[in-house]
Every structure is written in C-alpha cells, then in structure tokens.
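One chain of protein is taken out of this complex; the other chains stay put.
Right, chain A next:
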Amino acid sequence: MLEIKNLHARVNPEEGEAKAILKGVDLTVPAGEVHAIMGPNGCGKSTLSYVLAGHEGYEVTDGSVSFLGEEMGELEPEERAAKGLFLSFQYPVEIPGVPTLTFLKEAANAQLKARGEGEISAPEFMKFARENAAKLGISSEMLKRPVNVGFSGGEKKRMEIFQAMMLSPKFLILDETDSGLDIDALRVVADGVNALRSPERGMLVITHYQRLLEYLKPDVVHVMADGRIVKTGGPELALELEAEGYEKFTGAAA
C-alpha cells in the first residue's frame, strides 16, 4: 500500500543550511498491517512523517514514495490527503476562531470534491461526529471550540484521532501520538486507533516507547537510526529495544 524506496530528504535550503536527514529509507507497509517505527531523538522519524505528508520545508533529493501504486512525487499536502493519507501530528496546531466541526466538515468536503464524490450532508456529518466523539469520550462542548485552542496535550491527541475517524483515511501516520498522554488517555486513544484497523487500511506508528505498542500490537517493528531503517522485526523487537535501548543500533548506523 505504502512503498518507500531509498528515500533521501533534507531540510529545505530556504530555511537555513541544507541538512540531509533521511539517508535512504526503505519501507513497505501492505494494506491491513500496522508498522511501528522506533528510534532515538533526531533519527529522522518525524521528518519521515512530514515528507510523507508533503511538507514544503523538506526536499526529497533521491528515492521515491508510492501510495496505492501511485507515485507521490511532488503532490501537494491536500492532494495526498484526498488520496487517503492522514498524519496525526506530534504537535497538533491551534487554529483560533475556527470551530473543530466546521474545520472538519470543510476538510471532509474538500477531500470528497477532490475525489469527485458528492458532499456529505450536514445532518449526516453531525451524526457521524457524535458517534465518533462518544467513542473517544469527547464532549460536544469540545467540538464547538476552535481547533485545538486551549486543549491539553492529551486532549489534542484525542482530537487527532477523532479527526482521523471523521476523515476515514486509507492510511494513517501516527507521529508520537503517545507523547503527553497519561495511562488512561493512552488507552482511550489506542482503542480509537484499534477501532480504525481494517484489512483495507494501513498504519505507520512512530514512537519512542513500547507503551503504545502494547495496546496497538503492530505487525512489524522497524528501528530507525541516522536516517535509515537499520533493523526490522516482529513485535518482540520493541520489547528488546525497551530492555536494551537504542545504542547498539545507533552505533551500528554510525
């Protein structure tokens, strides 16, 4: 479903000195599978998520990304979204003055339009929103508030999963969705993510810790170090990392 080949990327020279961050990432996630990427700070995990979502701050210098058999190339972020890619942000952004549901309805309809499908009706959308909010313990008052404004770290992460539910993407990238969550919130979010698992949907879960993976039970775990995938294994790899740390991999990469 998602195929990353020899991907090289650097921070866009516009924003200072061009610094290579991804140095040949190879990764394939088939539909229906959940893959985790673990790795130390600065290894390029978040950069990978931004590059996949089409952030203009990064420049792809080599390699390719194909999604559902189609080259992502220079596609704009909104085109990637319309094709079914969803990024749950590590630091969700606040948008003052724009109610969450207004934002999501605009987004949903923009995606439908881009795919040549009909718009969703307001009552239909509201019903869907209420159902999803209930699953995540989100109050209707929270939905009326501007996007992420005044939310705690945990609430923001919960809203990211809510957004994913509302937009029904084909592929989810979860960038450190577990950071800033206490144990109860983690369970709620993990349940939300698990509810999104399906044979048609792929997921890439980026995390530092094993904690989230206990709930999500990934099919494959990758270790990333210095801009490359340095080891791939089953769920047991996450446990190994938790026990032994990243050192032997970062050492191997250097």
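The definition used in the following text is that a residue touches a chain if its C-beta (ideal position, glycine included) is under 8 Å from a C-beta of that chain, and two chains touch if they have at least 3 such contacts; residues count from 1.
Rule of thumb we're sticking to: contacts and distances are computed from a predicted model.
One chain of the assembly is not displayed; among "NADH-quinone oxidoreductase E subunit", "ABC transmembrane type-1 domain-containing protein", "Fe-S cluster assembly protein SufB" or "L-cystine transport system permease protein YecS", its UniProt protein name is "Fe-S cluster assembly protein SufB".
Of A:Thr47, A:Asn132, A:Gln163 or A:Thr177, it is A:Gln163 that touches the chain left out of the display. Contact with the undisplayed chain is limited, among A:Val11, A:Ile95, A:Leu196 or A:Leu239, to A:Ile95.
The chain that is not drawn here is touched, among residues A:Gln111, A:Gln210 or A:Thr250, by A:Gln111. In the complete complex, the residue from A:Leu87, A:Ala129 or A:Leu204 that touches the missing chain is A:Leu87. Mapped onto chain A, contacts with the missing chain fall at residues 53-57, 76-78, 80-82, 86-87, 89, 92-98, 103-104, 106-108, 110-111, 114, 146, 163, 167.
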